[in-house]
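Questions regarding the structure given below will be posed in turn.
Note that one protein chain is taken out, while the other chains of the complex remain in position.
Labels for the chains are A, B and C, by order of writing; each one numbers its residues from 1.
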Amino acid sequence: MANAIAAIEALADVIIANKEKLTELDAAIGDADHGINMTRGFEAVRSKLAAVEQLKDIGSVLKLVGMTLISTVGGASGPLYGTAFIRAAAVAQGKTVIDIDMAAQMFEAAIGGIKDRGKAVRGEKTMLDALEPAYEAFTQEMVKGESLTGCLTLATAAAASGVEYTKTIIATKGRASYLGERSIGHQDPGATSSYLILATLTAFAIEQEV
Amino acid sequence: MANAIAAIEALADVIIANKEKLTELDAAIGDADHGINMTRGFEAVRSKLAAVEQLKDIGSVLKLVGMTLISTVGGASGPLYGTAFIRAAAVAQGKTVIDIDMAAQMFEAAIGGIKDRGKAVRGEKTMLDALEPAYEAFTQEMVKGESLTGCLTLATAAAASGVEYTKTIIATKGRASYLGERSIGHQDPGATSSYLILATLTAFAIEQEV
Amino acid sequence: MVGIVVVSHSGKIAEGICELAAQMAAPGQKLIAAGGMTDGDTGTDAYKIQAAIKAANSGDGVLVMVDLGSAVLSTELAVDMLDDELKGQVVIADAPILEGTVAAAVEASIGQSLVSVVATAEGARELRKR
Partner (left out) sequence: MVGIVVVSHSGKIAEGICELAAQMAAPGQKLIAAGGMTDGDTGTDAYKIQAAIKAANSGDGVLVMVDLGSAVLSTELAVDMLDDELKGQVVIADAPILEGTVAAAVEASIGQSLVSVVATAEGARELRKR
């Protein structure tokens, strides 16, 4: 489990480092708390991980992360990411290593969780606009026989484009929808945190390979 | 002004003595505060009257009462009785005694204030169901040549019937309207306080005559 | 008696609405506030909501009133985490939080069914203020 925990620690670092950035993005089209929310969540995750005795598999690590985000994030991103981690945890139950097939399944389950919870579809200026193209890129490369890190790298690139794309569209879900057309021109904070999570996991996987 | 102030003191006594009764009536069909509201209001009136230097006419006394009720009663009865006293004050401006014609005008003005403010009509289970029949009885007797105390006595009797009548009707204004048909069978607290006010002023006028 | 849970991003709002509605309801009416985060910050916490739903339940079902969109997400998650029996007895009202809670509290406290309490809460959308 050391690896899974280290990956989560890496996520926490990146989220906390981007606290201001995410909050600023949310100030433009929301309630200026996405970085604060995510930081509060990942700080709680960090202390939970430090306090817990022994986690027997990756599923347990991810479940702990999901449950902690649910009770500490506070914004829409709390139940959304919380559900994503818990759904991924179900796939990883009893597992101590992640291969490419399992990674794809976890990714799919996480996105499914976000969609079930938030009832959004692509194009509504949410985290899905980063995550869905990323998942598509991932599976496209996977069927071509790419490695896990190769697939992740392309997924991250697709997420980055997805984040850019959010600048061009109207928010129709979440708080930014109060702004209607005036949300155009602004980058979605949730899509941005989703990109950061993916980029961090990609970098982590690459490091592990070396 | 001694008389006007003494009359208001008498009102305060009666309202405070009926605090529990009015609150219980409001508990059945409202939010259980009418006696509390009116007591808070008339206690404030009492301290204002004690503190004020010199009131030059009946209008000034009634205006002070109205303004104090507006800022201290808190419930719907605050702006309603507050407006009633202020409208009556306008009639009594510059006056130091009340004759029967002026009494009728003040009464009419007070009811007009309650109707302008609350936009209720008779039959909606409000203070108007005590006050309007009382005013009608008053003017009916007045044209017959009755004395002020005679008119007031009959007005009070009509108000008492009006209070009884509120038990038979559905509330369509104020909080009791949340209960719809289930408000039937209950006596309206505001109609009850209106009756008490009228009964007290009647008794006061009779005492003055003796 | 149908229990009522008030979910707001703000602890003050949830408490205030419960207090206001309690003044109109019968004494035994359950009105449970689930507002803000455990640390007092603004937000909603699905576990806090879940606990409130359990506390509000006395067998006749629970109406949950919510403020903004993300409160709905947390509440739906809270409901998903309930056991199946209670889950089927919880309804999130599509209604204005304050107006709906006050109207629903009156209805619930006279012993009306969950269906009728929900209808009253949602009917509060049509209450005119002036």
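Definition applied: a contact is a pair of C-beta atoms (placed from the backbone, for glycine too) under 8 Å apart; a residue touches a chain by one contact, two chains touch by 3 or more.
Everything numeric here is computed off the predicted structure, so don't read it as measured data.
In the entire assembly, the chain absent from the figure touches the shown chains A, B, C.
Residues touching the missing chain, restricted to subunit B, are 33, 37, 40, 70-76, 78-80, 82-83, 117-118, 173-175 (touch as defined at the top). Those residues of subunit C that touch the chain absent from the view are 8-13, 15-17, 19-20, 23, 42, 66-69, 72, 76, 92-99, 102, 125, 128-130. Along subunit A, the points of touch with the absent chain fall at residues 30-33, 175, 178-179, 182.
Convention: only the chains that are shown with their structure count from here on.
Subunit B and subunit C have CA centres that are 38 Å apart.
With centres taken as mean Cα positions, subunit C sits 30 Å from subunit A.
For subunit A, the set of residues that touch two or more other chains is empty.
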